[in-house]
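Excluded from the complex is one protein chain; the other protein chains are retained at their positions.
Note that the chains are named A, B, C and D in the order they appear, and that numbering of residues resets to 1 at the start of each chain.
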Amino acid sequence: ADSACIITKTDTNPFFVKMKEGATAKAQELGITLKSYAGKIDGDHEGQVAAVEACIADGAKGILITASDTKAIVDSVKSARDAGLLVIALDTPLDPVDAADATFATDNFKAGELIGQWAKATLGDAAAEAKIAMLDLGISQPSVDVLRDQGFLQGFGIELGDPEKWGDETDPRIVGHEVTSGNEEGGLTAMESLLAKDPGINLVYTINEPAAAGAYEALKAVGREKDVLIVSIDGGCPGVQNVKDGVIGATAQQYPLEMAAKGIEAIAAFAKDGTKPAPTEGKDFTDTGVTLVTDKPVEGIESIDSAKGAELCWG
Amino acid sequence: MSSDAKAAVSYEEGLKGASEKVAEFQEHKSALKRLQHWLHMTPSAVPMIVLVVALIVFGLLSPNFFKAVTLSTILQQIAIVGILGCAQSLVILTAGIDLSVGAIAVFSSVLMGQFTFRYGIPAPLAIAAGLALGTAMGFANGWLVAKVKLPPFIVTLGTWQIILAANYIYSANETIRSSEIAATAPALQFWGNSIQPGGVKVLYAVFLMVALVAILAYVLRHTAWGRHVYAVGDDPDAAELAGVRTKRILIQVYALGGLFCAIAGWVMIGRFGSVSPSASTGQLGNIQSITAVVIGGISLFGGRGSIVGMFFGALIVGVFEMGLKMVGTDPQWTFFLIGMLIILAVAVDQWIRKASA
Amino acid sequence: MSSDAKAAVSYEEGLKGASEKVAEFQEHKSALKRLQHWLHMTPSAVPMIVLVVALIVFGLLSPNFFKAVTLSTILQQIAIVGILGCAQSLVILTAGIDLSVGAIAVFSSVLMGQFTFRYGIPAPLAIAAGLALGTAMGFANGWLVAKVKLPPFIVTLGTWQIILAANYIYSANETIRSSEIAATAPALQFWGNSIQPGGVKVLYAVFLMVALVAILAYVLRHTAWGRHVYAVGDDPDAAELAGVRTKRILIQVYALGGLFCAIAGWVMIGRFGSVSPSASTGQLGNIQSITAVVIGGISLFGGRGSIVGMFFGALIVGVFEMGLKMVGTDPQWTFFLIGMLIILAVAVDQWIRKASA
Amino acid sequence: MDQKGIGMTQEPLLKARGLVKRYGKVTALNNCDFDLMPGEILAVIGDNGAGKSSLIKALSGAVQPDEGEITLDGKPVRFASPLEARGHGIECVYQTLAMSPALSIADNMFMGRELRKPGIMGSVFRQLDRPAMEKFARDKLTELGLMTIQNINQAVETLSGGQRQGVAVARAAAFGSKVVILDEPTAALGVKESRRVLELIRDVRSRGIPIILISHNMPHVFEVADRIHIHRLGRRLCVIRPQDYSMSDAVAFMTGAKVPDEVAEAA
Partner (left out) sequence: MDQKGIGMTQEPLLKARGLVKRYGKVTALNNCDFDLMPGEILAVIGDNGAGKSSLIKALSGAVQPDEGEITLDGKPVRFASPLEARGHGIECVYQTLAMSPALSIADNMFMGRELRKPGIMGSVFRQLDRPAMEKFARDKLTELGLMTIQNINQAVETLSGGQRQGVAVARAAAFGSKVVILDEPTAALGVKESRRVLELIRDVRSRGIPIILISHNMPHVFEVADRIHIHRLGRRLCVIRPQDYSMSDAVAFMTGAKVPDEVAEAA
């Protein structure tokens, strides 16, 4: 049988676990042997390079990759394509986008923008003196981290400094940026620290839903869970459940299973007759879409409710 | 006795009337001398001084720092590291090192959670099972170190990866949400409860940490077992020759360490609310606990130092982290400054010891 | 001489005619005995055996494994760890540890890149500056260890964080693209060039690693400086009393380690094409290099082991990782098995030594 | 092999035959025999590196011989560790002492046999009885004449060379039960302290416990030993009684200047 590889950033984040599961199911259906690789920690570029090399040596037909370093991986991707493999970027577009044969991805900046706009609209006049906690991913500031953070700030109407990094904004409404590693533990300690710095925080941006859950615990501990707005990104089933429970005000949902399935189909087609997938009309990649999930919709921003979000959620 | 032997030692005649008094000298009892002596005899004194200085500095830099809520937040933030630090101290006192502490804690918390929610086992039983399994993981470390005679660094580097991987595989990376736990198995969140004297919240977890440190300090100082732990770390061959069951002590130390880690895992559920297999403690718990131990003045070569020092070490790190955040340092700079301060704290320790030697 | 003293030693008369021959015994020259002796005298023998076994097992499990391209890929994958391992070996031989190796490598590569592209310095000069700055970082470590007498673990734990944070701050998290480098500063990518005998690509980086290992092996074995490095790790007080400039040696070792790390940073540019401040070597390089060193049979307590062993250690890890990937193991299972194999490799070493003792 | 019936002095208490110990290229024991009779002081003398320490390490379980057998009370034994030998009542002061440098004198003396406080503090909370242990330690050191030890809570690493040796000897003498082995116990000791150790050795014998004494001090050896085992090039050359030979003869035997009659004949 033909074989393919899926290389994710890590395989400890449920997002990638589900993505891998989706790919595996599809591969089984189409009779493809799928080997999966992952970086050891978030941002493990070298591990991904080693994985690409292993796929080439192993004679795979194609690679699905969620790149840790979108610029740096380009060389490895090129050598894979030179060796005759089809390379598809999932979740995170490469830089430049056309370095991969095709891209099935979320627009992370847009995802951030959506929750930013929603938060601004929800706060209304209070947005002018909001006190915002920014719970980011890590101090190495990987691209998803920057895109979502800056997207959110843009959506909220805060002036960005250098859009390539977070933390250089001067707007006094930002209480501070803290890193969370994208898990509950990090979300909790980061929130505690920011609360100690300014107990008046009333809006919390979080890089993903586990971090949001941690932040909520910290707010609950000081009895402020009801009057602080938390926004997040991902749309995983626990996250959507938390929207329903009122833990998270709104989240931007993305669709990893679809990315994975499309990717496998493309490799199967390529293995059969060499056809390559074409991008979405008018875009240089196939946008698998991002949808705002909230039970408190606001005028002018398209959204679905948590019930609908739960149907579409990914694990 | 042969006669030439007798002749050969005839000069021992001179011994008759030799003095029988134990040598004594006047002591200079100046205050400085006594301070120096105290610093020498009390390994936890220097970390304590560093801690006090850090508190004062941050108190001056940030107006919000010296509020009760800030200080109680610091205490609750170090509860887990403090408990892991107990395990780490024990192991390091035997001249070992345990890189798997964080992994054991996380996996134990996942086991407690999954036993309750996947198999429907009553929470107290699931907790007991989690504690037992954590102990077993520690036991495995100890067995490899003591019986197979592998270097602790290598053993726990291996088990760290094994346990963490097992944790992800077993849990399928699924988080159990806080609200679910609160609804069906509040025992899991026990250590997250708090008392609120004068409105300031103090977690049960904080009391637990203090109690564990106190018990361990007593055991290490006042029981034979504690002395044996020090002896094993000091010189294992000598200890063995002197009649210490070195291997048994090592296995007990690692197993007890495993139990402490599992307790830390239980505390994690209370503190974070949820059960998450990807908690950062799994990756960072070892470095954090080792940092606390070393800043606390315990020698990485074993046999020297006190658990109370470790406690101050954990506090120092907690105070630095919180203090820097409150002063408003950027996360990248915080990281940078904590690096500086780790080195500085130990340098100050070194300097005071030298001055008082 | 007083006469009673003379009488007291009169029995020394018996010494007249004492034998002057150096003691000798027949040796049993059985093949087994000689093998055992060789294993004993050659610290790198056991890792080599483990390596060969691993190669055979994976060759049987995966049909694609025994291809020249696979083997050359493994070599190029371990080039960086191998060079960092040289730095780590030096430090560990002095009974130290260097947690900052990966951070120094990444920061050096960033410095080389940014010097070229931000300030327009010619690439060879930028490379020289990067190498010098890497050496300076190592020197700082050594100075703190030798002069301020801080524990190496704590020093490099601190500088690890400091350097990594400085790296992110200085670079503003910007990656420099491969294509830009290739166009304007190909010297940065020098070690990414390759020769292709019979179509199999072998990177210059691989030759560099082998050369560095060989040079270091020579220096450690055949020069006074090398013996001093061992003596410092063996017993620093004794070395000092015996006339080794312990502090100077320590500083040199860490500084040289820094240079090796900076070289590894240069090699990273060649291997990955681009310059990325978030390269995971910064986070994982220390554990990877320590793993290679320990599997290679160098004692973490200093003074024992060989650099060639480290090289085999790095190869063992490389072969396991590649082998498991080709067999198609899931990532978490790969981590799990590598954990097992780390322990197993050292256990086998231990067992062979015991059997041959 | 029913030595019990034959009487105490006929059959050796501790016996070894054909012991061989090699370290890589070095042969430390070369087919060595050994006998210790009940209740005797047996001295072992020989050149540096003759294999004396290796011999007693083999007897006390600190190393495992490559060949040969050891019997205790007529029964073959194989000690895997010094602890096992101690379990059989063999107490040993090694040349390298075996103390925990960072621990105190009392901690070291009682290592593995600590005293606990009376009452529930001891039985339940298992608290050590430090005052009692310190008093015992102080008494034993005074018996040895080590009057310069000013602080009984000093860490052993801070003791002078001789003080350290004194602590080790005091420990073995105080707790030995079946056989006490002393490897150069007076090497670092002063005149007064050495004398006390010799007295102690006689004391121990008077309690019916046999002693193996390794020493380079000929006058001491000839003074206290009942029999002298002369070791040369990894094996027992001969056993002599101090009454029958002069110190000068013994020195000549052990350095190879002379060959004892029995051996000359046998060869």
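Quick notes on this structure:
Convention: a contact is a pair of C-beta atoms (placed from the backbone, for glycine too) under 8 Å apart; a residue touches a chain by one contact, two chains touch by 3 or more.
What you see is a predicted model, and the numbers here were worked out from it, not measured in a lab.
For the chain excluded from display, the touched partners among the shown chains of the whole complex are B, C, D. For the options D:Leu29, D:Ala50 or D:Leu213, the residue in contact with the chain missing from this view is D:Ala50. Residue in contact with the omitted chain (choice from D:Leu29, D:Met133, D:Leu159 or D:Val204): D:Leu159.
Although one chain is not drawn, the whole complex shows that of D:Gln64, D:Ser123 or D:Gln150 it is D:Gln150 that touches it. On the side of chain C, touch with the chain left out of the figure occurs at residues 1-2, 4-6, 8-9, 11-12, 14-15, 18-25, 218, 222-225, 227-228, 230-231, 234-235, 237-245, 303-304. Against the chain not shown here, chain D presents residues 23-27, 46-50, 52-53, 95-96, 146-151, 154, 158-163, 166, 184, 187-194, 216, 218, 233, 251, 254-255.
Contacts to the hidden chain, counted on chain B, fall at residues 8, 10-19, 23, 25, 27, 37, 40-41.
Note that in this section only the chains that are shown with their structure count from here on.
Among the pairs A-B and B-D, the greater number of C-beta contacts is found at B-D.
Computed from the mean C-alpha positions, the centre of chain B lies at a distance of 40 Å from the centre of chain D. Mean C-alpha positions place chain A and chain D at a centre distance of 72 Å. Measuring from the averaged C-alpha position of chain C to that of chain D gives a distance of 45 Å. Along chain D, residues 218-219, 246-248 each make contact with two or more other chains. Residues of chain A found to touch two or more other chains are 11, 41, 139.
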